[in-house]
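With one protein chain withheld, the remaining protein chains of the complex are depicted in position.
Naming follows writing order (A, B, C, D, E, F and G), and every chain is counted from residue 1.
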Amino acid sequence: MRGSHIVAEAALRAGCRYYFGYPITPQNELPEYMSRRLPEVGGVFVQAESEIASINMVIGASMAGARVMTSSSSPGISLKQEGISYLGGLELPAVIVNMMRGGPGLGNIAPSQSDYFQATRGGGHGDYRTIVLAPASGQELCDLTYKAFDLADHYRTPVLILADGMMGQMMEPVRFPVLRDVGKLPRKPWAITGAKGRKSHFIRSLILDPGQMEEHNWKLMRKYEQIADAEVRFESFKTDDADLVIVAFGTAARIAKAAVKRARNEGLKVGLFRPITLWPFPKKPLQEVAKRVKHFFVFELNAGQMVEDVQLALSGQSDVFFYGRPGGVVPNPAEISRIVSRQFFQKEIG
Amino acid sequence: MRGSHIVAEAALRAGCRYYFGYPITPQNELPEYMSRRLPEVGGVFVQAESEIASINMVIGASMAGARVMTSSSSPGISLKQEGISYLGGLELPAVIVNMMRGGPGLGNIAPSQSDYFQATRGGGHGDYRTIVLAPASGQELCDLTYKAFDLADHYRTPVLILADGMMGQMMEPVRFPVLRDVGKLPRKPWAITGAKGRKSHFIRSLILDPGQMEEHNWKLMRKYEQIADAEVRFESFKTDDADLVIVAFGTAARIAKAAVKRARNEGLKVGLFRPITLWPFPKKPLQEVAKRVKHFFVFELNAGQMVEDVQLALSGQSDVFFYGRPGGVVPNPAEISRIVSRQFFQKEIG
Amino acid sequence: MKKVFGRPKTLKPVPYHYCPGCGHSLLHRIVAEVIEEMGVEEIAIGVPPAGCAVLAYNYFDVDMGEAAHGRGAALATGVKRVLPDHLVFTYQGDGDIAAIGTAETVHAANRGERITCIFVNNAVYGMTGGQMAPTTILGQTTTTSPGGRVGNRDGFPLNLSEMLAVTRGSAYIERTSVTSPAGIRATKKAVRKAFEIQLKGLGFTLVEVLSPCPTNLKMSPIEACRWVDTEMVNYFPLGVIKDVTAPEEGKNAH
Amino acid sequence: MKKVFGRPKTLKPVPYHYCPGCGHSLLHRIVAEVIEEMGVEEIAIGVPPAGCAVLAYNYFDVDMGEAAHGRGAALATGVKRVLPDHLVFTYQGDGDIAAIGTAETVHAANRGERITCIFVNNAVYGMTGGQMAPTTILGQTTTTSPGGRVGNRDGFPLNLSEMLAVTRGSAYIERTSVTSPAGIRATKKAVRKAFEIQLKGLGFTLVEVLSPCPTNLKMSPIEACRWVDTEMVNYFPLGVIKDVTAPEEGKNAH
Amino acid sequence: MKGSIKIDSSQCKGCAFCVEACPNGVIEIGAKRNAMGYFYAVVKKDGAKDGKGCTGCTLCAVMCPEVAIEVYREER
Amino acid sequence: MKGSIKIDSSQCKGCAFCVEACPNGVIEIGAKRNAMGYFYAVVKKDGAKDGKGCTGCTLCAVMCPEVAIEVYREER
Amino acid sequence: MLIKTIFAGFGGQGVLSMGYVLAYAAMVEGLQVTYLPSYGAEVRGGTANCTVAISNEEIASPIASAPDNVVVMNNPSLEKFQHQILTGGVMFINTNLVESRPVRGDIVLYEIPCNDLAHDLGSDQSANMVMLGGFIEKTGLVKMESVRSAIGDVFKEKKKAKEMNLKALDVGFDYMRNNGGKA
Partner (left out) sequence: MLIKTIFAGFGGQGVLSMGYVLAYAAMVEGLQVTYLPSYGAEVRGGTANCTVAISNEEIASPIASAPDNVVVMNNPSLEKFQHQILTGGVMFINTNLVESRPVRGDIVLYEIPCNDLAHDLGSDQSANMVMLGGFIEKTGLVKMESVRSAIGDVFKEKKKAKEMNLKALDVGFDYMRNNGGKA
């Protein structure tokens, strides 16, 4: 199954019955799959007139208590920023998929990771965060999507799956988790479902009083801290004895892993640290690694974005080198391992 | 003159003859002023049907070679993110004003600084940056707006004025710079003005080939580095002998300055470092200060955003304390100086 | 003596924040009365706008979910698709529905989305302080059309309702006013009809209500009503614009 | 022998990237011919869309500025306000102009913006691989309406041109096709008329062109043309929809 | 028919819609301000000009934006 | 009238619009592919069926999406 | 010297222009000044207020969390601001619309029936300038001359309003001078 289909099927199994989206390459296979499958399971697929309409339909469906999803790619995700800020402010669960492409502007449709800042710093206005999951394999696309709906509901917060065209197009065998019984998902007493047998209530993000607004923001911050404590995910590969550790996520991490293997074959002690949650960034685990490792090599398919989080985590303790390929060129493992060797040589590592 | 009017008048004097915008509090006085004044000087004011339409009108007018401006406040700026990414990718000059309000979502209209991330990290998709100017007085609103048009044209890049409702509403006396002769502004041979006496050309951000896209991105990065070298602005107030330095921008910096004076009266050696360009962040000047000062206090009207840039600049060398008021509450200088005193006491500074 | 007129139960006993003589106040009561009379409080879900009516959730005693500016029809679509048996209505000003929300409204209508839009046309942006609206009439002075609106520079008064009638998904569209007891009666009838058609599943319904905004017209409340009756109606004629339940010839009045 | 037909000078000598039998190819030539015949190469500014025609700037030998998906009319507004004497046209697909770009198009028309939109209606999203468009006809199978489009679930075919005719700022709107020599002649005439009306400053102009997309219809080019001629036209009747220069009774054909 | 109205002066914003709507001229805007600062509507002391008085027709209440008027009618 | 056409086979994508448009049946899709991989249109070797041949009516060129056909006509 | 004054009342009472004229007058005198209106017609029907800060050096914050002077034109404003005013601060009350009085004993109180005085002048809308006249008399924050020239500039295109406002200003000033106004 190709990546986009994996995400769609995993969502379905997690109990997602509503999809609202607008076509954009390279993720069209996702809505296409949904348009076929959702009606089969009693769900609803709507191709909206735009990304803005989609995200607002998502808001509506989420308010009504449903598990709901939308997907797009970079420019389309930019258009959703107001809506995502609303989801954050309204404390509504939703899953948003960004199959990143090359930017800025119309750019191209090649794999890219240049929406890292937008995803992790909130491209929309205000103090909010979204959980950002960065899968690096077909199986992870599946598992993280499945998990995303639980996280979203549990914390009442939007969750972003950050992948790219390569992940979306690539076919890999996958084992799917069980189909959730939609009827048995946890209730959402806060949803607007009609004031039957209870008092009427409302959901709103307007909070005119600055004091109350501030309280609301601190409440959000406390929630985000909780998430930062509980939901950090990462993969550590051969970092135990490493002299140099590559930090990379998603597609870049796949390539980096192969580069690690090559480098190890050459006798260089290289490891890989792969953040799976980009927000919350696995700061402490990386700091743990930094207790043993003094050289870090950040590799991204962009001009340097996650590298800031690495620097923030390491705060000057270790030496951080950045290598990026912005624009959609996906380098091969040989290129990365070559640069790694150069680092070893230049810095007289090991 | 109130802040919004100052910005509008300064833009006019800088040669801006085109304004496209959509109402939103707290910056309506700006378009209102433009709707009155622009026709008087042969310019054009269009109230667009939305923020998205406005930013795309701005793109068009900029392509046609004009000095052009739009303004909005937080949710409206979120809607402009796709367009701003296009401006970045297309290398088009334009001036965008964000009179920030409390968020996320609809939030409120009180002064806030919670769009710092969005402004400095690119809320849109792709590897691009916007110059971000943060005025802290009426005179600076004027001077920075005036300057913004030159910067935008010179670097062919969008420039963001980041202020808030308080700055926009506040009235302070201002001395205005001279009216620029629109006819004498530097030519823009790249503009699309009709293929008269030359070959036709086009402006586009679509670059299908990843290699070329990458080249374009590195070209943008080189430009950004140039800007980072040449255009950093900041104010350093009583930092020379300071034991503790407050870092704050815009409205927060005004309050911080008063707090510094209070603290000095109490005999505490406190200074203020005020970034005027938020991007490029005055990293080196702050590092200079950090050579003498070990304690930093970041004060923002948000839940903690610029503090990351401060940490990145200081990379663990100094101790950084954050105090924020998200949501629109504007604390008074006494509150800040009280916290400063507490810092002195707790950390046994001085 | 018997009480023959009082506050409807679905209108919370809270004073409005609206200006004196504001049409929103009247229309809130009308909608609340219809909900109560139809007995649909328990299945009604309202979607307030960004606009003067942003706080509508403080007044209607039904479940409500606030939309971003202009996105009412999209949000309502999301709600309705999840809860197809509920009565879902948006409440939107002219700027909200006919400027920034144009696309969302047009396409909700075109999908025959089974929702009702209550469209309050007061020819001006109320909440933000009197800027030009898409429905501002020619020559009307606003804070962003200081010399009066000029059509081919600022845009002409936009007849959204007539445009929506062109879509194949719209079932019922009527324009009324709240400037007189007769107008209020007509409005109430129209809202009820729209709700009924929605519940029958016949398609998209909308009631456009011409409404005074004395504050931004800078008129007394009564003057504002007369202005609506004599000036606005020249651009926005009252009456049924589309009704798929009408006998053949009346289906599309335009 | 004399050359009686060849490539217009305003069409660069570059092979198209379009599929065999694509209407875009024909329409490009038509527009280029009109520009050449009117002698307006030096004042013409084109705005290509996101859509299959995204690379239109590679073909037209006039200044062009690429718009974000759907924002052609807004971008063109910006250009035209700065260069009021120029001929400004957008070139947009149905998804671009009638879905994501609905609001921008409606309001450009309503402002009587002196631009011309060339609206290529091929009933499908071409560039992204055959998804449903707002103009997809009922029952038509696309990748996102796998069982055929159902109006009150997926939306009905949207008659954008008829809607725009309702606005007071639109001056000329015609629907033609490029599926036959006669259609091509009519299209050329319409484009020319639209450009002339634009230059006269009479208001917003739009030519909607029904156009075959053999690839996504999964038909041969000739079959695709016949499908347009026999199926599409049932929803999108050809002819003048609005013309302010026509004698009174023909002004608004609908 | 005989009716009567109760105007909640604390809610009234003095728009005068009721004054205009009443066919019997029963209502007027008084000279006192309420807590919100508005001159509020009151039932005329001296009754309507033609002496007919309130008929309970509800027109004032129908027009009252603030839902400040309750109308009572004699039961028959 | 007598005319003739020149088909640029390298540009032709074999859509057959010209074949359908030609009132005299002068054109057909050939059996060879061009560099783009399309079977391209050619002028029939044996002329049109009724022997009338190309009249230079331009209909094929008008319908050719690729602007691959040039039409020439005998001057009179 | 840094003096902050809050003017507060209903939306239509002209509290914003009161503050604006004061700020303008201070500018005329070459002082540093900030003027910050409460903004946002985002919510209708509330109260309006504005803050004027006047100083001879750079003004840090245009916001007054503890104002030196407060001018209240209606009841809700009294409730809202009586707890913020500085000890020893001065409060001006429009007795026509404000029935209650502050509970605090550590502030100075001046009363003036603005609406009546304006009404007598034949210009109900000038109640705010009556108040401003009284305010100037007691605070002496700026010279009357400066206020007059400010009114001249601010209302330069509305001749009738200008005249009325100038008159109202004097009426307020005189009332305060003659009747003391002290509560």
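Quick notes on this structure:
Everything that follows uses one rule, which is that contacts are C-beta pairs under 8 Å (C-beta built on N, C-alpha and C of every residue); 3 or more make two chains touch, one makes a residue touch a chain.
Not measured: the values here are computed from a predicted model.
Residue A:Arg254 is the one among A:Lys80, A:Arg204 or A:Arg254 that touches the chain missing from this view. In the complete complex, the hidden chain is touched by one of A:Ala11, A:Leu38 or A:Met170, namely A:Met170. Screening D:Cys52, D:Met132 or D:Leu210 for touch with the missing chain picks out D:Cys52. Screening B:Leu208, B:Leu312, B:Ala334 or B:Ile349 against the full complex identifies B:Leu208 as the residue touching the chain left out. Listed by residue number, the positions of subunit A touching the unshown chain are 2, 25-26, 108-109, 165-166, 169-173, 254-255, 257-259, 261, 330-334.
On the side of subunit F, touch with the chain left out of the figure occurs at residues 33, 35-37.
Rule of thumb we're sticking to: only the chains that are shown with their structure count from here on.
Using CA-based centroids throughout, the chain positioned farthest away from subunit G is F.
In a homomeric contact, the two copies may use the same or different surfaces; for subunit C and subunit D, over half of the interface residue numbers are shared, pointing to the same surface. Chain centres computed from CA atoms place E at the largest separation from subunit A.
For the pair subunit B and subunit C, the distance between C-alpha centroids works out to 38 Å. Centre-to-centre, using mean CA coordinates, subunit D is 60 Å away from subunit E. Listed for subunit A are residues 46, 49-50, 52, 75, 82, 86, 90, 105-106, 204-206, 208, each touching two or more other chains. Of all residues in subunit E, none touches two or more other chains.
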